[in-house]
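Left out: one protein chain. Kept in place: all the others.
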């Protein structure tokens, strides 16, 4: 009997196939969204001064609801530790704890904003095959280009250190290049074409080198784009290939022009 | 008899195949363009002080012409409600109304700038097959990548909330990170590599985190580009293929110029 | 006899195959480069104050040499008007005239900087097949994507007008949005991710709309990249195709898998 109750709860909390499960997830997402909004509004001085009590009350109500949800998740699952140390388990824990911590550490309740990560659950609720397919395609492509991008970023960082030092030597403290770490920060700001302008070269030589760095950054920005595009293109091709299956050995993924199975030689 | 008159008007106003229809559309586009220009010039204080009466007169003339056009469009169509609630019908209504509203609400006549949307009609006039083909290719590709881009933007927004909160905690109000919403605004400015510099990190840790966000944004900018490129590439391939099939060996995928099957030599 | 002399001159000036022709072009490029450098240095106040006479002398010498070259080009060609109204003919004329104009209009001699366009001749001198191939590939690809890019830019401009007006209404003059044209300028600065920061939204709503525009710009930047990449890709494929030529009808450009000529059915 008790086991049955746990199983029902499990269905509602962890799955989104039943109407109850769907509603649970939608309410949850709504609460997460409200809770993030509350933290944001609290950080605006003028609003906090006026509605401090209301906002704090709202936050406490949501935190208590989240605490109950967290406990229920642990109770109704068969292997609680697997949940607790899973990706979502850890996020759920750190989404609940900040407000309690604020008794001991002033300001720690803003960490509630990390609840934003819980919004990733939306992909689970929108259990539309299409959406999951799109997301997993993106994930696969990024995973496949991981190595190339590591090599690329490592090279960019070495370049930034050298360029940063060079600009530190040329410009000096007057135009904001006060130290090598700050010059490296400037180099990254320039290479990525962000360009705040809080630090900008003032000497002629500095502006000349800066122009070179920008044109370099122009070319460099093409590299990750190229890598990712090629991977996406591969993913897209994988999905587009034909649906023929060999009647003899059940191999699929044949060429469009194939007349014979490439695996067993059977005529298709 | 009366029906005949309506039909003629319909041809002139809604179609661009006859010379009269073409001229009507060209004059219309010219008026739209002038009317936008007038609103722009009016917003420049020095010009408005000097030519206020002239500009206002010009605006009223165009508005009255547009009102007549709007009424004619309703009169000469068979199903007026279908037009009124269509995309262009709504735009036409909101392009005409602002100046009348300015009797009641001061400043509302600047909404006239929304007439700019009417300029989209240009694609209808330039009824060149090529232009429409290009535009529809772009539209198809963007439509096909809609889902992937939704997943992508949703993830970027979650990331911005978390990064924004982190920067708010690290930097504080001195360097412009006065509230979490403002920090999120800064994060988006940085991730998209816009980088105004109205808010910029001043602490060492803040600049370090900012560098990480920039390099992240560098990689992230590759994602929509990759998605769109792959879709364009698919569109381009779709258009280039040829649906001829060889009657002898059933090979397809022939060149557009092909007169014989490239596989068996049979006449196509 | 006289004709012979003209023909020789023609070979030296217009062609780069003979040693004399090559040297002529190299000296010419060098003079163009020097003349641009001189104009640049003249515009730097501190340098101009010190070396005004030297720089001006240098400019006059080059201008006289260019005038002689221009006259020789007209003399030695068979159809002078064809040269005078050609692309390079017009550039050459406007590269020579500014300094003479400076007698009548103060400051017009800085137009000498348009001599930079003459540097495009470098591609003619570097008559390496590879270089020309690369350049023409780039040109072909950009030409093929011209229509798509026109549609794209037109849509972006309409969007900029609407967004600019919206921001003008929201922000007002305090944060730099003093008129609609200026707001449109700001919108373009933002959409293209340039982001100077000379004008930046200060209100909460303005920053929210600005964030939306940036994310839009993020997606929009993917469009021209996608268009150009697909065109490049097509160009690259065109060049890679096989070199088989039909022995019967001399058609080339066959598929790699082709066993029979696609044009006449002859076995390849």
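Think of it as A, B and C in the order they're written, each chain with its own count starting at 1.
FYI, a residue touches a chain if its C-beta (ideal position, glycine included) is under 8 Å from a C-beta of that chain, and two chains touch if they have at least 3 such contacts.
A quick note: this is a predicted structure, and the numbers were derived from the prediction, not measured.
Novice: Could you tell me which of C:117, C:158, C:202 or C:216 touches the chain that is not displayed?
Specialist: The one listed residue touching the chain not shown is C:117.
Novice: Looking at C:99, C:189 or C:214, which residue reaches the missing chain?
Specialist: C:189
Novice: Which of A:24, A:66, A:83 or A:168 touches the chain that is not shown?
Specialist: That would be A:168, which touches the missing chain.
Novice: Since one chain has been left out of the picture, which residues of chain B touch it in the full complex?
Specialist: Where chain B meets the chain not shown: residues 193-197, 225, 229.
Novice: List the chain A residues touching the unshown chain?
Specialist: Interface with the chain not displayed, on the chain A side: 147-148, 151-152, 154-155, 158, 161-162, 164-165, 168-169, 178-181, 184, 190, 193-197, 200, 204, 207-208, 210-211, 214-215, 217-219, 221-223, 225-227, 229-230, 233-234, 254-255, 257-267.
Novice: Could you list which residues of chain C touch the chain missing from the display?
Specialist: Interface residues of chain C facing the absent chain: 36, 39-40, 43-45, 107, 110-111, 113-114, 116-117, 119-120, 122-123, 130-131, 134-135, 137-138, 141-142, 149, 153, 156, 181-182, 184-185, 188-189, 192-198, 221, 224-225, 227-229, 231-233, 236, 256-257.
In this text, only the chains that are shown with their structure count from here on.
Novice: Which chain pair racks up the highest number of C-beta contacts?
Specialist: B-C
Novice: Would you mind pulling out the distance in Å between where the CA atoms of chain A average out and where those of chain B do?
Specialist: 29
Novice: Touching at least two other chains at once: which residues of chain C meet that condition?
Specialist: Residue numbers touching two or more other chains: 193-197, 225, 229, 257.
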